[in-house]
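A selection of the complex's chains, in situ.
So that you can tell them apart, the chains are marked A and B in the order they are listed, and the count of residues begins at 1 in each.
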Amino acid sequence: MTKLVTAVIKPFKVDDVKAALENLGVHGLTISEVQGYGRQKGHTEVYRGAEYKVDFVPKIKIEVVVTDEAADDLVAAITTAAQTGKIGDGKVWVVPVDSVVRVRTGERGTDAL
Amino acid sequence: MTKLVTAVIKPFKVDDVKAALENLGVHGLTISEVQGYGRQKGHTEVYRGAEYKVDFVPKIKIEVVVTDEAADDLVAAITTAAQTGKIGDGKVWVVPVDSVVRVRTGERGTDAL
């Protein structure tokens, strides 16, 4: 069985998170550009050295499908790697996955990872 | 326990939906630019005053992680706020979430929201 781990983090932390995932032996991931806000509605967050005026602050979303067993360590590793201690560091959530397939081969389940 | 509510809506409705979510006390959300089509394959949808020629119509995806208890009200509020009564108004779906973490503090579960 597998899980989908989704993290929304500060863009400049992508390389650190990627390195942490590689250390854990994660074999694949998907990223996309998103925008968002948390409890402070983005108002007080600093982005590229300037206080960000609008509600929505640019973030990167990382999605990783992993085995059930690996999910907790993955969440911990992302949390550590993405942390600056400042507001807006991000959010990580885990969703159950029914099935996963590698398109090239048709392999399924953990063989597809 | 928490849920992930995902809504794909008309771009000009984002502010209305955001206001509706703030009224419900939602503390955070993530948006991204997507494209899509529903039953009419996009052909007959109007975007920025002109009939849209291609299949894929620009939409905004909103993702919100909330408590189980809040999820139904959230879906109702998004649906009301995003509704114009015209085709292409959008789709909302809810997915179970196993766990959620605030990156800055490591807080988990509903404390992380």
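Here, contacts are C-beta pairs under 8 Å (C-beta built on N, C-alpha and C of every residue); 3 or more make two chains touch, one makes a residue touch a chain.
Just so we're clear, the structure is a prediction, and the values are computed from it rather than from any experiment.
K.L.:
Start from the 2 shown copies and tell me what the total comes to for the whole assembly.
P.N.:
Taking the 2 displayed chains as part of the assembly, the whole thing totals 3 copies.
In this section, only the chains that are shown with their structure count from here on.
K.L.:
Starting from the mean Cα coordinates of chain A and chain B, work out the distance between those two points in Å.
P.N.:
Those two chain centres are 19 Å apart.
K.L.:
Name, in rising order, each residue of chain B that touches chain A in their complex.
P.N.:
Residues 2, 4, 18, 27-32, 65, 95-104, 106, 112.
K.L.:
Touching chain B in the complex: which residues of chain A?
P.N.:
Against chain B, chain A makes touches at 3, 7-9, 32-39, 55-56, 59, 61, 71, 75, 78-79, 82-96.
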